[in-house]
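What follows is a short report on a single structure.
All protein chains of the complex are present and in place, except for one that has been dropped.
Letters A and B mark the chains as written, and numbering starts fresh at 1 in each.
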Amino acid sequence: MDEIKKEQTTTHKIGIYLWIWGLLFVLSFFSYMVDWYQFQGLLRWSLILIFMFLKAGLIMAFFMHLFWERYALVNVLLWPMTAIACFVGLMVAEGKYTLFSRLFYFFVEGGQ
Amino acid sequence: MSEDINENKTIQAQSSETISGGETGVAPDIDYVRPAELADQDLYHGHTFITKWVFCQDAKVIGVQYFLLATFTGIIGLILSWLMRLQLGFPGAAGFMTAEHYYQFVTMHGMIMVVYFLTALFLGGFGNYLIPLMTGARDMVFPYVNMVSFWMFFVAVGVLLASFFVPGGPTGSGWTLYPPQAILEGTPGSGMGIILMCVSLILFVAGFTMGGLNYLITILQARTRGMTLMRMPLTVWGIFTATVLAMLAFPALLVSALMMTLDKVLATSFFMPTILKAGEVLEYGGGTPILFQHLFWFFGHPEVYIVALPAFGIVSDLISVHSRKNIFGYRMMVWAIVVIGALSFFVWAHHMYVSGMHPWFGFFFATTTLIIAVPTAMKVYNWILTLWRGNIRLNTVMLWCLGFIVTFVNGGITGIFLGNVTVDVPLSDTYFVVAHFHMVMGIAPLMVIMGAVYHWFPLVAGRMLSEKLGKWHFWITFLGAYSIYFPMHYLGFIGVPRRYFEMYDSPYITSAVGMNQFISTSAFIVGAAQFILIYNIVVSLKIGKPAGKNPWQANSLEWLTPTVPPEHGNWGDKLPVVYRWPYDFSVPGAKEDFIPQTTPPSEVVETEVEKT
Partner (left out) sequence: MSSDPKIEGYKFKPGYSGMAADTASDQTMFKGVHWGKAMMWIFLLSDTFIFSCFLISYMKGRGSTPEEWPNPSEVFALNAFGVPVPLLLIAIMTFVLITSSGTMALAVKYGYERNRKMCGWLILATALGGLTFVGMQVFEWSKLIHEGVRPWENPFGAAQFGSFFFMITGFHGTHVSIGVIFLFIYAYKTFAGHYDEGKRGWFTTMKGDYVEIEILGLYWHFVDLVWVFIFAFFYLW
């Protein structure tokens, strides 16, 4: 179909995969521990997000080979995430506002 | 003079060197193009009627299939609009028309025209036909998936039309399908109608994703030798960016349709707040209707540009070819398309100013919305500057292009009104909005489609369309469309609300009665005029003037195939090699007023061609 004129694709040493594999187990264990020790508040959130992004980053970079891909592909894949980031940020604000208006109009005013 | 020639030679040599990636040890041959990276594409050639014309893997046949099916649904949308206008202009004239029917027709007209007609026609129809031809590919990269894409679309249309025949009829919740009313009793078609609509949309998105992957990978990974991104016709750029938008925006539609289906079928409350109906609390509770609006418009606004960007691209090519001038500011045009596409993901809530969303959002979205006007305005200036002092051929194609520019500017300017929160709030949900979006994303892209049909029909069919019928078609449509939508702005200013079945005796709109009758009459005429095109196509297929090769003296690759119309595989034995952009018209020093993309530099040494 699309036979690229090149020699056999170079593969990576098995060690790198095993390392990443191990790291993923450790990180998953850590994020489980966040719940086990019932951390709360900002600490919980930051730990959850850090472990989440580390795991996601490792999977994408090494298992999905993005670390070895050329920047043309990497950038095409990562830039659209800004739209998601914008959507997430605005919906966080919107969720808070909806909750505020519900509490205000149905519980504060309604109670009077 | 001789110095100029030498300079040109060195420029050409430099440009071929940059294309070759600056490798060393190759003599600066000005016709050098880097060898092919990929082996020739392996194609499946159909032999039976079924594999050649029904389940066909040839992008050109698939394009025509998309075109015909989209046109068919478009005609249904047109008939629905006639029925609506009949009711609005002459209330009660259609005896069977109830308020429920009216809402159902509004909904189906909107959804059909935006998704199943315009999107399918531009991306499925023109995209499939033109992308491989214009980029110099043999076919789409995954012909089998492409074939499945069309048949998914076919099923989606079938499901959509089936909703006309289920108990309760199609959904009547408006094309935006806002919950909670879309799935509550009292809205027409709140039973099977809305479920079928959601299922149809999900099928459409799935089918379109298959097609969209094909368009993107073909453009990015299967161009012919010498075809850089900045040598692609703007048509391809427009379709490309629109497809990117579709791939990223349709997910939001898919998710909202899925969640709405669950709300209806499983009685979940994603979008359903606590509702009191006739004193009783319904089973729903705790959901957020505004979430649906955000999801819908996160899809819905890019959707506007999914329709508009291919139109921008196509019209640029048509204007350039028919005014025999290169497109003014090609790179600016490309970047404008890309920037509009990127920005379109950050403006969605300007459709929601009156929805009760977070009050701070208005400022953010008004700002981003008005920023989009900048690249859009650049494009309009560039079209006009392309025409300026051009050798304009005032044929049907050019008339449609001019019609597009006028209607687009008109609709764009009212868009600036509506993008501002304070102006939008009083105008929201009036006929001003109806006039705005019909002008900017209904009539304007439609004008481009018409122009494109007159332009590319000779390629598809090998015969010309009748110019005389075409001019009649254009003038009736153009003047008629203005008679329809121009008065609607006024209706909006006096406060006539949209989506009302009848105004009865509202005293403040008595002046609107005559105007509504005028609008309706124009709508009947304009709608009927579209059948001129169908007649023209049918007749010209048989007795049209044979087009021959390249009847418009265009430069782009689709006109340079060995056979007209092109056959499966497009290029015969040898793929074309591209040396220049497709806009070398009226080049000083050239023998003819056009230099096709495949003409090597050595043949045009004594001309002042652009360095591309």
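Just so we're on the same page, a contact is a pair of C-beta atoms (placed from the backbone, for glycine too) under 8 Å apart; a residue touches a chain by one contact, two chains touch by 3 or more.
Bear in mind the structure is a predicted one, so any value in this text is a computation, not a measurement.
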Sort through B:Ala59, B:Ala222, B:Met515 or B:Ile595 and give me the one touching the missing partner chain.
B:Ala222
Even though one chain is hidden, which residues of subunit A still touch it in the full complex?
1-12, 14, 17-18, 20-21, 24-25, 28, 31-32, 34-36, 38, 44, 48-49, 51-52, 55-56, 59-60, 62-65, 68-73, 75-77, 80-81, 84, 87-88, 91-92, 94-96, 98-99, 102-103, 106-107
What is the set of subunit B residues that contact the non-displayed chain in the whole complex?
18-23, 26, 33-38, 42, 44, 141-142, 144-145, 209, 212-213, 216-217, 220-231, 247-252, 254-256, 258-259, 262, 266-270, 283, 285-288, 291, 294-295, 298, 578
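The rule is simple: only the chains that are shown with their structure count from here on.
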Which residues of subunit A touch subunit B in the complex?
1-5, 80, 83, 86-87, 90-91, 93-95, 97-98, 101
Tell me, which parts of subunit B touch subunit A in their complex?
37-39, 41-42, 141, 248, 288, 290-291, 294, 298, 345-346, 349, 356-361, 364
